[in-house]
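Yeah, one chain of the complex is gone here, protein chain that is, but the others are all in their spots.
Right after this comes chain A.
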Amino acid sequence: MRIPCPYCGARDSAEFAYLGDATPTRPDPEAPDAQDAFHDYVYLRDNPAGAHAEWWYHAAGCRRWVKVERDTLTHVVSQAQFAGGAE
């Protein structure tokens, strides 16, 4: 499996470290429902069979975080961009 790093080009997935699902966003710790929201954020996942947005860190390359769209049924990567968005 190769990850198309926006800076380095297509590289072996072994160069990357995987963090996981890129869709959960950190909730507001001041909100009244923060405890529930953090439980969902830290522990619950959609875990889809199909398109999945996920974080990969190019540890043995440019050391940038990359947001990758990958199909969990086929491992086909359809898209990859820097975590901060396109540059």
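Brief remarks on what is shown
Please note the rule applied: a contact is a pair of C-beta atoms (placed from the backbone, for glycine too) under 8 Å apart; a residue touches a chain by one contact, two chains touch by 3 or more; residues count from 1.
Convention: contacts and distances are computed from a predicted model.
Between the listed names "Sugar ABC transporter substrate-binding protein", "Acyl-CoA dehydrogenase", "Cation acetate symporter" or "Sarcosine oxidase subunit beta", the UniProt record for the complex's undisplayed chain reads "Sarcosine oxidase subunit beta". Checked against the hidden chain, the listed residues A:Ala10, A:Ala31 or A:Leu44 yield one contact partner: A:Leu44.
Residues of chain A that touch the chain left out of view are 1, 12-14, 18, 20-21, 39-40, 42-49, 52, 54, 70, 72-75.
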